[in-house]
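First the structure, then my questions, so here it is.
Shown here: the complex without one of its protein chains, the others still in place.
Presenting chain A:
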Amino acid sequence: MGIPTQDTVPPPAKPSATEQKRAARGATRPGDRIFLGLTRGSGILLLVIMAAIAVFLTYRATLAISKDEGNFLTTFDWNTSADPPVFGIAVLAFGTVVSSVIAMVIAVPIAVAIALFLTHYAPRRLSGPIAYVIDLLAAVPSIVYGLWGALVLVPHLNGLYSWLDAYLGWTGIFEWQGGAPRSMLTVGILLAIMILPIVTNVSREVFRQAPKMIEEAALALGATRWEVIRMAVLPFGRSGVISASMLGLGRALGETMAVATVLSPDFLIHTSLLDPGGGTFAQNIASKFSEATDFGRDALIASGLVLFVITLLVNGAARAIIARRKEYSGANA
């Protein structure tokens, strides 16, 4: 057959550790030293702040949890002024996770679709203005979303609720008793609208950076526009879309004012997403903090610590998903 090729070239020998150290120490100019100091200082500052937050949260949380008569993780109540105090995060954890998951389920597909439309379908005249409007959505303060949710969204959801009840009520998850639609589903819808801009924008950036030459490879094989997207854009943007979703999820998990304005909270876990009630960590802190005693505040801080841990877990999971297929990520194209 052909000429034997020597395509597999061994990687060049790595310089030894001491050589590398010497090279790093070679930075002796004043500008370099100042810049090194600044960047290193910023890095350390970040770690110090994180550590300070963690220590503060853990300390105050321990104070509260040690006096809790109920089980902190499983109690369906939040009564910090009782004697002895009984409170637990079960309902808050449930509500936070459920509302955020609803938001993700609604927002991510729409955001990805918008991003694909803007990068691969829309004429350039149109994609600019649309992207601008989406940016504007991100600039609306969350209390405004809350007001809009309470005054506009909630009164208009009866139709959707009765439709869901009629066709999906048998599942139990979409059963509607006819209460005001201030439920987890409404919160999820509102959160979906709020996280839509960030997920869209990050996804759009990622899709735009999909390498042209890979798209051309697909086109030249006889791929339609959708097939090009499936073969050359989506796989390349996959990790980026996951990151974008995590940014959105982070916002949804921690969203406070909009949730507090729309939800009518109670301390029960409702099997139906359409039942009014439930609560989230941030909403609970916001609505109880101003009237809480010192002890009550410690209890709220303990719940904040749990939110912090959940967010960390979610981020870790996302990183794990991205890392698992790193070989194929397209970053080494």
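We adopt the following convention: a residue touches a chain if its C-beta (ideal position, glycine included) is under 8 Å from a C-beta of that chain, and two chains touch if they have at least 3 such contacts; residues count from 1.
Note that contacts and distances are computed from a predicted model.
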item	value
Name of the absent chain as recorded in UniProt (options "Tripartite tricarboxylate transporter TctB family protein", "2-oxoglutarate oxidoreductase subunit KorA", "Phosphate import ATP-binding protein PstB" or "Universal stress protein")	"Phosphate import ATP-binding protein PstB"
Omitted-chain contact residue, chosen from A:D32, A:E69, A:D135 or A:E227	A:E227
Residue, one of A:D32, A:E216 or A:D294, that touches the chain absent here	A:E216
Hidden partner chain, touching residue among A:Y161, A:F236, A:F267 or A:F308	A:F236
Residues belonging to chain A that touch the chain removed from view	1-3, 5-9, 124, 211, 213-214, 216-224, 227, 231-232, 235-236, 238, 327-330, 332-333
